[in-house]
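Below you'll find the structure, written out as structure tokens, and then a few comments.
Heads up, one of the protein chains got dropped from this complex, but the rest are sitting where they should.
Showing chain A:
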Amino acid sequence: SGSPTDFLKGVVGKRVVVRLTSGVDYRGVLSCLDGYMNIALEQTEEHVNGRVINRYGDAFIRGNNGVLIPSQPEP
């Protein structure tokens, strides 16, 4: 059994996808996050319709905008 808190502890430092309700994905390495799901990402790529349209070295994403999904490294 795992609580949301356990999930959040285990996913720091891993590659994740932040999926916004608008349909935009942000893929990067999770630096840290807080209880509101505000997220700090490194090596961030912005994906729309499966294509990379932007890259950010560091990105702060406001937590209310979407969901956090663990991802496998891109091949």
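By our rule, contacts are C-beta pairs under 8 Å (C-beta built on N, C-alpha and C of every residue); 3 or more make two chains touch, one makes a residue touch a chain; residues count from 1.
Everything below uses one rule, namely that contacts and distances are computed from a predicted model.
Remark: of the listed names "Like-Sm ribonucleoprotein", "Dynein light chain roadblock", "GPI-anchor transamidase isoform X2" or "V-type proton ATPase 21 kDa proteolipid subunit c''", the one matching the undisplayed chain in UniProt is "Like-Sm ribonucleoprotein". Residues 20, 26, 31-34, 38-40, 42, 44, 55-62, 64-65 of chain A touch the missing chain (whole complex, contact as defined above).
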